[in-house]
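Below: one structure in C-alpha cells.
One protein chain is absent from this view; the other protein chains keep their places.
Letters A and B name the chains as they come in the text, with residue numbers starting at 1 for each one.
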Amino acid sequence: MVFLFLYLPIVILIIFSFNSSKEQMNFAGFTFYWYKILFSDKEILGSVLNTLIVAVVSSSIATILGTFAIIGVQNLKKIPKKILINIANIPLINPEVITGVSLMLLFVFINQNFKILGQGLFTLILSHTTFCIPYVILSIAPKISELNPNVYSAALDLGASPAYSFLKVILKEILPGIITGFILAFTVSIDDFVISYFTGGSVQTLSVAIYSMSRKVVSPEINALSSVLFFLVFILLIIINLRENKKVFKTGEI
Amino acid sequence: MKKRIILTPYIVWCIVFIIVPMVLVLFFGLTDESGKFTTRNLCEVFLYPDVFLRSLWLGFKATAICLVVGYLSALIISRLNVKLQKILIILVMLPMWMNFLLKIYSLMFILQDNGFINGILSSFGFSKFNMMNTEGAVILGMVYNFLTYMILPIHSSLVEIDEKLLDAAKDLGANYFMTFVKVIFPLSIPGIVSGIAMVFIPSVSTFILSKMLGGRQNFLVGDIIDMHFLGGIYDPHIGSAISLVLMILLLICTGIINQLQNENKSKKGALVI
Partner (left out) sequence: MNFGFKKNKIIFFILFFLILGFAAFILFKYIMLSKQNKEASLILNVYNWGNHISDGTNGYLNVNEEFEKNTGIKINYTTYPDNESLYAKLAASGTKYDVIIPSDYMIDKLKKENMLQKLDFSLIPNSSYIDEEFKNLEHDPQNEYSLPYTWGIIGIYYNKSIVSELEKEIDWNILWNKKYEKNILMFEGNPRDSFLIALLKLGFSINTTNKNELEMAANEIIKQKPLIKGYVSDQVFERVSSGETALAPYYADAWIINNKDKNLGFTIPKNTNKFLNSICVPANAEHPKEAMMYINFLCDPEIASQNISGIGYSTPENAAREKIESKFYHSKILYPDEDIIKNAQVLKNLPQDTNDLINDLWLKTRASKSNDTTKLVLIFLIFSCVYIGLKFYKSLKNKRKLNKGNLVIV
C-alpha cells in the first residue's frame, strides 16, 4: 500500500509523458514528441547544466571541508567540540526557508556594502556548500568514531611521516564514509529548491525552472522531464547498491 | 597541532555562512529601514496567530499520519529477510531522490478535478469531487514528500534491535503484542524521535506545498516569509522577524521532541543498571 502511494503518482506521470494529446487526461496515443521538445528546450537544459555545476562543485567543497572538520574536531576538548558540532548542525535543524532567507540576507548585505558578490552561480555554490557540509559530517562521523587512535600513533612510531600516515591510515579508513557523504551532498544539492530560490539571482536551477514553468500553462514536457529524472535516479541508486553489495561480498570473503 | 590548522577553514566557513546570516536575521528583525532599533517588526509578527497555529496544526497532522503509516511499514519491512529488506529500503529511498517539485506536480496531476482519480471515478459513474486546493491536499503533499524521512530512521532503529531480546521475551511467555509494547516499541523510540523531527520541521515551514496544492487559500508561515522577501509585499525586516519567531518556536518544538528521547535513554540506562 505504502509503495503504491509512493509510486502511483510518478508512474502515472511517466505513462502520460508518452501521451500524444495535449489534453491532460485523454490518453490519445503513444509518442516521443514531449521528449523531443524537452531535449530542445534551452531553458530546461541550461538549468540542468547549472544544477549539475552547482551540485558537483559545492558537494566537492563540502566533502573536503567536512572531512577536515570532522578530523580536526576529534582533537578538541569536550566543550568546544560540542559547540562546534551544534553549530555545524544548524543548517540541518533549521527550516530550509530560514536558511535560505538568512543566506539571502547575507548576500544582500555584502552586496550593498561592498558591491561584490551579486547573486548568481557563485552565491548558489556558496549556499549549497553550506547546507551540504552537515550531511558529509553526518556520514563520516560514525566511521571516525570506529577509528582506533593508536593506529595513527603506531604508524608514526614505525617511522612514517605524519602526512603519509594520515593518508594511509586515517583517510583510508574513513574513505567509504567520505564517498557516502559526497553522494549524499550531491543528491541533496540537486534536489534543493528553497535555498536556490532565495539565493539564485538570475541563475535558475532545475527546481526553480520547474517552479516557474508550472505557473501558467503546464505542458506534458514536465511529465517527460520527470520520467527522465526518475530513470536517472533509479540507475544511480542501483549502481550505488551494486557497489555496496560487492563490497559486502568482498569483506565477507576476508 | 596540525589538526587545529585543518579545522580553521571550516570554522571560518561556519562563521561566515552560518553565524553571520543568523545574526543578520536577528539584526534585520530588530531594526527598521534606517537601521534603528525597533520592536515594531516583532509586534507585527504576533498579529499572525492563526497562521502559526494553522502551520503547527497541519504539521502535526501530517506528522501523525506519517508516524502511523511509516511505523507500520517500517515494522513490516524489518520483519522480512535481509535481501528483500534491502530492496524495499531502496524502493523507499528512491522517491526521496526525485525532485521535490516534480513530486508535488505529480500529486497535482492526479488530484485535479480533471485528474487521474476523478477520471477513474467518473468512468465508474461517480461524480467528481474536489481534492485540490484543500487542507487535505496540503497534508497529503506533506505526507507524500516526507514519509520517507519517517520510515528510514524507524527502520534502522528496528533493525538494530537484538534478535536475542525478542527470543528472550518469547521464552518468558510474552505474546507478540506484549513483546511489541514492552520491547520493540521502547527500543525504536530513538528512530521515532528523529523521524518526527525530520517530518515535523519541514512540514511546518513549507511554503511551496501550500502554494501549489492549497491554492493559496490558507497561508502558512512559510508563505508569509516568502511573501515578505520575494513575493508581493517586499519588507525584509518583517520577514526576518517572522523567521526569527518561527525559528524559536521550532527550537522549542525540537526541544520537546528530544525530551521524549532523553527520557528513554535514561530508562535504557536504568535497564542496564
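Heads up, the rule we're going with is that a residue touches a chain if its C-beta (ideal position, glycine included) is under 8 Å from a C-beta of that chain, and two chains touch if they have at least 3 such contacts.
These numbers come from a predicted model, not from an experiment.
Participant: With touch defined as in the header, list the contact partners of the absent chain among those displayed.
Facilitator: Across all of the complex, the chain we cannot see touches A, B.
Participant: For a quick check of understanding: of B:Ser78, B:Asn99 or B:Gln112, which residue touches the chain that isn't displayed?
Facilitator: B:Gln112
Participant: Which one, A:Gln119, A:Ser207 or A:Ser227, makes contact with the chain that was left out?
Facilitator: A:Gln119
Participant: With the full complex in mind, choose from A:Phe16, A:Phe182 or A:Phe230 the residue touching the hidden chain.
Facilitator: A:Phe182
Participant: Given the full complex, what residues of subunit A touch the hidden partner chain?
Facilitator: 24, 37, 42-43, 46, 53, 56-57, 59-60, 64, 104, 107-108, 111-112, 117-121, 172, 175-176, 178-179, 182, 201-204, 212, 214-219, 247, 250-251, 253-254
Participant: Write the list of subunit B residues that the hidden chain touches.
Facilitator: Contacting residues on subunit B, toward the hidden partner: 43, 45-53, 56, 112-114, 130, 132-133, 215-217, 219, 223-224, 229-234, 236, 245, 248-249, 252-253, 255-256, 259-260, 262-263, 266-267, 269-270, 273.
Throughout what follows, only the chains that are shown with their structure count from here on.
Participant: Could you please state the distance in Å, as a whole number, between where the Cα atoms of subunit A are centred and where those of subunit B are centred?
Facilitator: 18
Participant: Show which residues of subunit B lie in contact with subunit A when the two form their complex.
Facilitator: Residue positions touching the partner: 2-4, 6-7, 9-11, 13-14, 16-22, 24-25, 28, 69, 73, 86, 88, 90-95, 97-103, 105-107, 109-110, 112, 114-116, 119, 144, 147-148, 151, 197, 201-202, 204-208, 212, 222, 225-226, 229-230, 236, 239-240, 243, 246-247, 250-251, 254.
Participant: Which residues of subunit A touch subunit B in the complex?
Facilitator: 2-3, 5-10, 12-13, 16, 24-25, 65-66, 68-69, 71-76, 84, 87-88, 90-91, 93-99, 101-106, 108-109, 126-127, 129-130, 133, 162, 187, 190-191, 193-194, 197-198, 206-207, 210-211, 214, 218, 222-223, 225-226, 229-230, 233-234, 236-238, 241
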